[in-house]
Every structure is written in structure tokens, then in C-alpha cells.
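Of the protein chains in this complex, all but one are displayed in their positions.
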Amino acid sequence: MITSRTEVVVGRVLLLLALALTLLPLLNMASAALQPAEVNPRGLSWPSDPQWGNFVTAFETGHVWRLMGSSLLIVLGVVPAALLIATLAGYALGSLRVRGGGAVLLFLVLGLTIPFEALIIPLYYQAEALGTLNTRWAVILPLIGLFMPFSVFWMRAHFVNVPPELSEAARVDGAGLWQEFRRIQLPLATPALSALAILLFLWTWNQFLLPVVLIDDPLNRTAAGALTFFQGQYSLSIPLLNAGALIVITPVIIVFLIFQRQFVKALLQGAVKS
Amino acid sequence: MAFSDGRRRSGRSSVVAVVAAGLALAACAPGGDESSSAPRDDVEVSTELTSDEVTLTIADETGFPLTDELAAEFTRQHPNITFDINRDTFQNLTANAPRLLASDSPPDLIRLPTIGDTARDGLLADLDPYYEAYGWDTWSESQLAPLRMDEDGVRGSGPLYQLGLGYSVTGIFMNLDIAEELGIDGPPETLAELEENLATAQENGVLPIVAGDKDGVVNFVVQAAMNQYADKDEFLSWMFNEPGAAYNTPENVRGAELIREWADAGYFSEDINSLDYFAFVTEFSEGGGLFTFNGNWEAANYQEALGDDVAFFLVPPENEGDGHVAMGAANSFAVAANSPHIDEIAHFLDWVHTDPAARQIVVDVTGASPGGDPSLPLPETEPGSLAESALEMAARISEEDGQVDFMANTTAGIYAGSIIPESQLLVTSQITGQEFADRVQAFYESEVGDR
């Protein structure tokens, strides 16, 4: 590839600038979090005497273990169930190519464009009617439904690309549908499934509107939904608010850093196909 | 998206089916039936506290630990009663309150700043039977009037639906250190003197009023100005939603125009609309300006931050010698009509107003007046402290009968829907005082009008 020297230099400078702009707000949060808790912090400067204790304070008074536990429960309620039923549906649409599948797909995909705000009010009264209001189920059940359009679409995209000869070979060997599914399809689907799992984890963990409206106790919400609790509890102190917010976002950053390669790769595949 | 064209038609018909189903659904009405709550005449009221093990649930806002401490003390005195307290931000709590109350397991006691439709929808317990059983008629009726609502949704009379865990009073905090530097030797006695002080501060490069309006709290200042001009009863009739009551009276407009003048003069900070309540409270604690308009509940915080360099006093009247008018309100809580523990909660509420330890906790934690029978001894406060000033101010206001409610409590939606955004425009000189009052009134009519 032929690239001129100035292009390389200009390019690198621009890129570095973009990286700096991306990291700045996060670093700024960290510097604010380390200022003495009882003052309004100022500017960008790294504190001369970093108050690491702020994180401990935010952790303890923010009931962070309970928050994380609650988020985890919601994630455990949403992700495995959504993965399972999306895989079944994706297999039916992608591999079995059931009749009427195209219509089902369109019906599902239209759901991708429904803003959560258009549903939040009915979801509230639905949860009330089901008796799930103010429990984690009020968030778990709708999220499974709301994630279906993307998840089914995603898994279908995977199954569509599995060569039909594979399953036909299995059937010739006398394997039933279930055996074929478990022995042939599932292993092949692992990369798509794990990427979807990570995506659903992030979307659930970061979900804000549903938990704020549907669960009254902030400590029973998702981590992101509990950020308003931090705002209420700590807005007396901008440093503690920032410390709390950083604690809440750490798990997603860790998950992202660990799985980023599969994650980005898979995300791109899925997005482009759709 | 890669749908093949041949399948699109069947897809479209399924969408049509969904819409049709939705329209069919639309024909039947959602919600409850016409019957409202049954009258409570037949209710048996017990003032005797149960000896059963009972857990009472309370829904309260974040940042105000009063209920925690009261609950702990009550459990200490009555170990069979324990509490489960849920907290959320004021904004979320007020948004969720009607539905919390309507749920199958409502909190027994809930922080409820505005009654709104909740009483008419039968969600709140009528406390009048307890009023009689416990003899609350010895309490200050002017404190209880805003907590009553009649069947037309007008406050001020009718059944008692709320009680206060402490009764607040608002005024002005002054940074004495800065005042001394500016040559200001004491609290202003009239509105004109206050304006002189504001100008002095401005001329000397000191921020005259520390205030924030991201969440609408500058309305402590706006209403303080209106209070000094307005006819108190007329203003209250609006806040109580009496038919035909108006906000855009000439007196209120005059108050709003004064705020516009202050905004034009630069008495507020430039970033006022990005400062939330806590940001400006911290700002004043750090010596950010001469005055701040706030309530007794911050007295302890300011005292801790500024020591003896801070004073707390009532907003001065227009003319020397006129009576003072100040916003004050119950830190109001309501009891859910569906609560299975109304007797116990009523006992708790009575206890908060009468038990010396409870009254002391109210004062120590919030600096608010504990309310109740005025002949009861007042809790102890440190001499010369802001807490002492706060209690004296509360006593003076009830003596002069100068208490008005917060206009934010007028209707459930008016604060977020109108008062906050319009006040943001007012304090940054985007609209006139007249426009401010007219727009708030228009919103009020749209919200209350269809009653």
C-alpha cells in the first residue's frame, strides 16, 4: 500500500486527538472522584492529595454489593432465557426455513424501531396487572420480549449461513431434530451465541428507563437505573457521585475488555447482515 | 434489511392485523370503575398499639434520613414494631407515588408532597377518625389546613389526608463573614434594604444570591418576592386549587418582575440553570456568595460548614413592621388507604408529634419545627445556633399567621411542567415577570381546568 508521509503524520495526530477526546470524560470523572468529598471540584487537574477513600465511601453507603447483586439477578433472568428462545426461533427461521418465516421476521424486525418510551406507560400498567410491579420481574419479562427482534434476527443470520448439507448429513445418519440441533448446530453457533450473550448483558446492565419506572426501590434495579439513586444520595458531593458512577460502570468495562475481540467481531457481522 | 420481496405482502398484512387488534382494544376503557372509596365512617379506630409483630413500610425520598432515625427510636420503644424504608429521588418518588399507592402492596406511609388526584381516587386513608381519637384538634390548624382536601379536590378543608414529619420554614441564610467585609451589619428589615444589600454585594464583586435552578429551586427566591406583595389568602386559594383562583394577579406579577430586575442586575450566577439543589447548597457552604434562600432543613449543614459565620432569618416584608410571610410546609406523609396497618401508622404519626424523644429527633435531624400541640415544650437547641433561629422563626410565623405553602405543591405536574422551565427563563432574563405568571397560570388551567 502506498501512503504518503504527510498522510501518515496527519492521520496519527487526528487519531490521537480522537482518542484523547474519548478518554477525557472518563479521566475527568476519575479526577473529580478523587477530590475531597465535601467540596465542588474544579477543572481538570489531578488532585494533589487523591482521596481514594471516596471510592470506599461510595461503595459502602451506596450499597454497591446489593446493587451489583440486583443487576446480576436481572441479567441472569434476562440473558439465558433470551438466548434460548432466540436460538430456537433463529434455528426455525434460518435453518428450517419454515413457511411464513419471512412474515414472522418482518413482524419481529418492525419491533426494532419501537422506542421504549412508546411502550413504557403500557408496560407499567401491564406489570401492575401481572403483579410484577416493583419486582425485578417487571424489568426481566419485558426486556426478554424487547430483545427478541434483535436476538432472533441475529441467530437467524447465523443459521442461514450454516450449509444445509450439514444437517442433511446428520439426518441421513438418523439423527432426530433435537440431536441434530445439539450435536451439529449448537457447537457451530457458539461464537454467535457468546457475542449475543455479551451484547444482551451490556444492554441489560445499562438499561435505564425500564428499571427507573418499573421498580420503586433503587436497590432492586439495574446498575444504570440505580445511578439516579447515586444522584439523589450523593449529589451533595460531586466527587462521591463520580466515584459511585465509576464503580457502577467498571463491570461493563471489564467485561468489554475481556471479550472485546469476539464482541466487536460478532457485533459487526450481525449489524452488517441486518 | 434483507427481506425478500415476495414475502413483504404477508408481512404487511400481519402488521395490519396488529393495528386492527389495537384499535379493537381501544374501544373498551382502561382503568378503574366509577366508584370511589367507601366512606370511612364505619372504621374502627384503635389508639392502642398492637402487641403483634408488625413491619411497617415507608417510602421516602433520598437524602433525608429523618425517617430512619424516627423508625429506630420507635422500634427501641416498641420492639414489636419494625420498619422497612425504601428511598428514591424526590423526582422519581413523586412520579411513582399514585401508582405505588394503588398497587396491591402499597407502602403504609409515603412521602407525598402533593395530594393531587390520589385522595379522590380513594388511595389515601382519611385520618380524621384519628384526629378525633387522638385529640389532634389542639394542634395548629393552620399547619394542618394544607393537608386537607375536599371532594372537589380543593385543599384547605375536608378530610385530613397527610401529616408532617416536621414542619418547615424558609428564609434567608446570610454569610456573616462576607457581610462584614461589605459593611452590612445585620439582617435587612425591609425588602428595600435587602435590595440595597444585593446591590452592595454586586458592586463589590460578590455574588449576591447563591441559587440554582436546574431543578427549580430558585423558586424559593421567586415565591419569597411574591409573598411580600401578594394577598396571602388569595395566593393560598390558588395553591389549594379553589375554582377561579388565579396566579397572574398584579401582586404576583410584581414579585416576578422584581426577580426579573434582579436577573437583569446580575444578582444570580450565570450558570444558575446548570446548578442543581446540592450544587448551590455546597456553593454557599464554600462561601460562594452573600445570601441564599433556603429552609430550616439546611440549617445544620450550613452551621457545620460555616460555623458562627452564618445567620438565618425570615424574608423581610415590603414595609417595616408588616407581618412576615414565609413558605413553610409539612414534610408531608400520607397513609395508603389499602394499608393493613393504618392504626399502627397513625400511632406512629401521633408519637412523632408528641413523644419528647421523637420531637427532639425531628429538630436535631431536620431543624424543622416538630409541630403538634403548641403548648408542648420545644426540643432543646444550642443557644445562638441556626437551629434555634429556625424554631424561633417557625414560632414567629405561626404567631403572625404568615405561613404559605410552596407553590410547587399546587398540582402534581405544575412544578416540572411549568414552574421549573418558566423560572429558568425568568432568572436568565428571557421572559418578563408578566409572561412568567401568565404561562404558569395557563398551565395551571390546563391541568386543573377540567375538574
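For reference, chains read A and B in written order, and residue numbers begin at 1 within each chain.
One rule holds for everything that comes next: a contact is a pair of C-beta atoms (placed from the backbone, for glycine too) under 8 Å apart; a residue touches a chain by one contact, two chains touch by 3 or more.
The rule we apply is simple: contacts and distances are computed from a predicted model.
Remark: of the listed names "Sugar ABC transporter permease", "DNA helicase", "Heme exporter protein B" or "Putative acyl carrier protein", the one matching the undisplayed chain in UniProt is "Sugar ABC transporter permease".
In the full complex, subunit A touches the omitted chain through residues 1-3, 7-8, 11-12, 14-15, 18-19, 21-26, 28-29, 32, 40-44, 82, 84-86, 88-89, 91-93, 96-101, 104, 108, 110-126, 141-142, 144-146, 148-149, 151-152, 177, 202, 205-206, 208-209, 213, 223-225, 227-228, 231, 238, 241-242, 245, 248-249, 252-253, 255-257, 260, 264-265, 267-268, 271-272, 274. Across the interface with the omitted chain, subunit B contributes residues 1, 18-19, 21-23, 25-26, 28-34, 36, 91, 94-96, 98-99, 102, 116-118, 120-121, 123, 213-215, 269-275, 412-413, 416-417, 420-422, 424-425, 428, 430, 447, 450.
Everything below uses one rule, namely that only the chains that are shown with their structure count from here on.
Residues 1-4, 6-8, 10-15, 18, 30, 59, 61-63, 86-92, 96, 99-100, 102-104, 276-279, 281-283, 285-286, 305 of subunit B are the ones touching subunit A in the complex.
For subunit A in complex with subunit B, the touching residues are 38-40, 100, 102-103, 105-107, 109-110, 124-125, 128, 131, 133-134, 212-213, 216-218, 228-229, 231-233, 235-238, 273-274.
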